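Omission of a single protein chain aside, the complex is shown with its protein chains in their original locations.
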Amino acid sequence: MIKKNFASDNYAGVHEAILQSLYEANNDSAPAYGGDQHTAKAIEKFREYFGKDAQVFFVFNGTGANVTSLSALTHSYQAIICAASAHIQLDECGAPEKLTGSKLLLTQTEDGKLTPEHIAHHLQRVGDQHHVQPKVISISQSTEYGTLYQVEEIKALADFAHQHQLYLHMDGARISNAAASLQLNFTEFTKEAGIDVLSFGGTKNGMMMGEAVVFLNPSLANHYQYIRKQSMQLASKMRFIAAQFSALLTNDLWRHNAAHANAMATLLANSLKTIPGVTITKKVEANAIFAILPRHVIHALQQRFHFYVWNEIKNEVRLMTSFNTLEAEVEEFIVELKKLI
Amino acid sequence: MIKKNFASDNYAGVHEAILQSLYEANNDSAPAYGGDQHTAKAIEKFREYFGKDAQVFFVFNGTGANVTSLSALTHSYQAIICAASAHIQLDECGAPEKLTGSKLLLTQTEDGKLTPEHIAHHLQRVGDQHHVQPKVISISQSTEYGTLYQVEEIKALADFAHQHQLYLHMDGARISNAAASLQLNFTEFTKEAGIDVLSFGGTKNGMMMGEAVVFLNPSLANHYQYIRKQSMQLASKMRFIAAQFSALLTNDLWRHNAAHANAMATLLANSLKTIPGVTITKKVEANAIFAILPRHVIHALQQRFHFYVWNEIKNEVRLMTSFNTLEAEVEEFIVELKKLI
Amino acid sequence: MIKKNFASDNYAGVHEAILQSLYEANNDSAPAYGGDQHTAKAIEKFREYFGKDAQVFFVFNGTGANVTSLSALTHSYQAIICAASAHIQLDECGAPEKLTGSKLLLTQTEDGKLTPEHIAHHLQRVGDQHHVQPKVISISQSTEYGTLYQVEEIKALADFAHQHQLYLHMDGARISNAAASLQLNFTEFTKEAGIDVLSFGGTKNGMMMGEAVVFLNPSLANHYQYIRKQSMQLASKMRFIAAQFSALLTNDLWRHNAAHANAMATLLANSLKTIPGVTITKKVEANAIFAILPRHVIHALQQRFHFYVWNEIKNEVRLMTSFNTLEAEVEEFIVELKKLI
Partner (left out) sequence: MIKKNFASDNYAGVHEAILQSLYEANNDSAPAYGGDQHTAKAIEKFREYFGKDAQVFFVFNGTGANVTSLSALTHSYQAIICAASAHIQLDECGAPEKLTGSKLLLTQTEDGKLTPEHIAHHLQRVGDQHHVQPKVISISQSTEYGTLYQVEEIKALADFAHQHQLYLHMDGARISNAAASLQLNFTEFTKEAGIDVLSFGGTKNGMMMGEAVVFLNPSLANHYQYIRKQSMQLASKMRFIAAQFSALLTNDLWRHNAAHANAMATLLANSLKTIPGVTITKKVEANAIFAILPRHVIHALQQRFHFYVWNEIKNEVRLMTSFNTLEAEVEEFIVELKKLI
């Protein structure tokens, strides 16, 4: 029996429109390293969303997008402020430190979201040569807890950042889930809210592989091409990342996929709430659910469903939905859970 | 008019059997990061060629394969001996130094091939704390000049390396072209010849993207999974790299593709040799031709064909053939060249 | 008027016996980079304390000692567990991350001291390729708060470390203050307690400049000479660091200097305790005092005495005594403080 996937949106496969786009991009030889028409077209697609000045670059994966973005913004003696739950802190095996040489300055949060108040203390030693110098605030949208920043919250962080000569970076591995949930266009909570550089996720929203680094502050992109190459993130047959993005950004496929994943999470959360002994621990705003389950059911559930135990001690699990999650799978999960309880 | 490609084997698209394999791998959700059946199957394919002990890991691109391999073999105070023409020296934007911290020790060669005699002088300061300590010899097969190491030449380097406590790494971005030309199985000029770690190329032989790092000395792989992740080379939907390799390594597709590219190079070279004013400058053993053309024809040819001028001063160009190069394209190139001369 | 120093033990000058030793080491030419008799002699002095197997290397400064030690113990994908108050975290401008590539995993503590219970949670993701892999626990003795680990506390950490294949590093920038206060020989709370590598401080105990890296687990030193050189910590005229250590380790000068500094701290603390409105916030066990002073006196006091405000919000200051702190200076401080209050 194949287990159903509530483990991660990267367990999902590739949306068929994206596969089709790959197929069509394969019609002939084409210049490598992004000198082709497919790449030019995909960049234009991004600029429809983010404006003509946006500098757009494709990379292989989310860690690559984050780390090369941060490399473009920092010297090694500078520091990156982020939530203690950030992907760059917990899930990139130290790639940010290795590649940028910079320290991450952490803030503990309940919901994975930073506020100016949270992070002000990290600026106490600005100008002190013994201490790393903060240069970037990095936030995730949606967060690793499936929560969302509202536009005003991002603006407050951007204002704070820019007042203190910091840049504001967004890890948008799940940016489409955020946009779909907020019912906003990308630009409203990124460029217009003051984000300087954005990691725009594709893989978790139905692509095969590929992410984009979008410089909304275009002057920061001046040397990025070299950083990307030196960071081993330059694809030779780049058209095959570009073509995926072209499909994703056509006919609102990105929104369709993300909205579906979000809807499945809402459905699942609403059902979970009705089950005695189950406690949802984080606000469900995108496609992730964090919930405490009775200890004895977790192992049994994992025989039929892929999902992660987030906190062994608290019996907290993470359930993630995807563009291809079926309503029937959600129902099956609930049925099984009720049976076990 | 679309220009014909003699620029690089990475201008070529994706072989249809590989596209088909991608399509088939997309049938359902599957564990991420290599915990899936497609990845397991592809690793088994590799082991059919390289033996059961081979430790096989998939990465995104050739620079990633080379640099993560070398990271697994070195400390930052150690050094990597390579040809001055090596891809790791000329074409990776300093990624080896950035990621490993190590210095590359160069040897000038005519044909891109190292010999023990060439490199012995780099060992003069072993044990001297002021000087980097050689730890790896890295060779390319086929070389960046399209030339080949014979088995005995590799064995001589491996013996030399191991006598001096060095490892022997092979950049096999075009290993299939080498195997096809040498009419050998991979293992005969890698594992059996003493190679410790191999970057096994897929992209330049008809894949969409993806390379493999193959540890033939399996003890060297102990920590490689962390190096790969920290180096941003861990694909989340890894099955889509694995599935490409499965196709490439099935029914000798790798050999079919590479042999075709090689044959087209031979055809082109043989025709070039008959043209007055054209001099072939490197032995044509795989799918690259280096040739001096009359200066006045180069620019005109570039209007219809993609290719690189290798040496402006000498009017030396590089012509590269691919799995999808057509005989008609070769003929067209020759006709056009003769016309221009 | 020259301000009196309660800022740091590195505001103090050089003990005259150490200056004399420098003078005597200057009698002739001598091999550079440690190949001289002064260096050999100083290493022997260390071995009298730490045993014949100890591998001893001299470096320029404390950050150099810590970072090169940690470099010898880690790969970049590994992590270093330390207190949030550790010098390597707060006061080395990110040198550990820059040089080792490793992440620091922090634990908040009141007294600057780690326990196995504190840090056990950092081992939850051992074996998970997405997360850095802990490899070293680094403790400071005395701590940055002037507190001390008892022998049993160090042994407990060493046992924990070794059970989990971790190394235990000690930042001993003020190790002499610790030894003097604990009335122990160095070896009792380092080698015998299970420390693997030690940064042995000289500068803060009356030397001009110079620290030692002492490998108590000598196999870890195999490649250290290259790490030291590549980390720019190899002194050419090394005899002039060595000669300082020879003096420091002769006739218990180290203990004499440290005990004096400690005694001055005790004297100062005892007087402070009697002053209304003054609260000592950390246990005074070595040569540092942390105290909350009435806000209005701090600025006035700083006109006559150098000291640091540790926490602006809490009006907490740090007062540090040195080998050359005079009893009269302590009294003057107390008199002035009482006057201001």
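For clarity, chains are labelled A, B and C in written order, and residue numbers in each chain start from 1.
The rule is short, and it goes like this: a residue touches a chain if its C-beta (ideal position, glycine included) is under 8 Å from a C-beta of that chain, and two chains touch if they have at least 3 such contacts.
Only a predicted model underlies this, so the values are computations on that prediction, with no experimental measurement involved.
Touch with the chain omitted from the figure is made, among C:30, C:90, C:263 or C:340, by C:30. Only one residue in the set B:132, B:197, B:212 or B:227 touches the chain that does not appear here, and it is B:132.
The residue from B:38, B:103 or B:237 that touches the chain not shown here is B:103.
Considering the whole complex, the residue from C:14, C:119, C:178 or C:197 that touches the absent chain is C:14.
Interface note for the absent chain: among A:61, A:107 or A:133, the touching residue is A:133. Annotation for chain B: contacts to the undisplayed chain at residues 76-77, 79, 90-94, 97-98, 101-104, 106, 124, 129-132, 312. Where chain A meets the chain that is not shown, the touching residues are 33, 75-78, 101, 129-130, 133, 223, 225-230, 234. By the touch rule set out above, chain C reaches the unshown chain at residues 2, 4-5, 7-8, 10-14, 19, 22-23, 25-32, 60-64, 67, 92-95, 98-99, 203-204, 208-209, 226, 229-237, 240-241, 306, 322, 324.
Just so we're on the same page, only the chains that are shown with their structure count from here on.
Measuring from the averaged C-alpha position of chain A to that of chain B gives a distance of 33 Å. One inter-chain figure worth recording: chain A and chain C are separated by 41 Å, centre to centre, where each centre is the mean of the chain's CA atoms. Counting partner chains per residue, chain B has residues 226, 229-230, 234 touching two or more of them.
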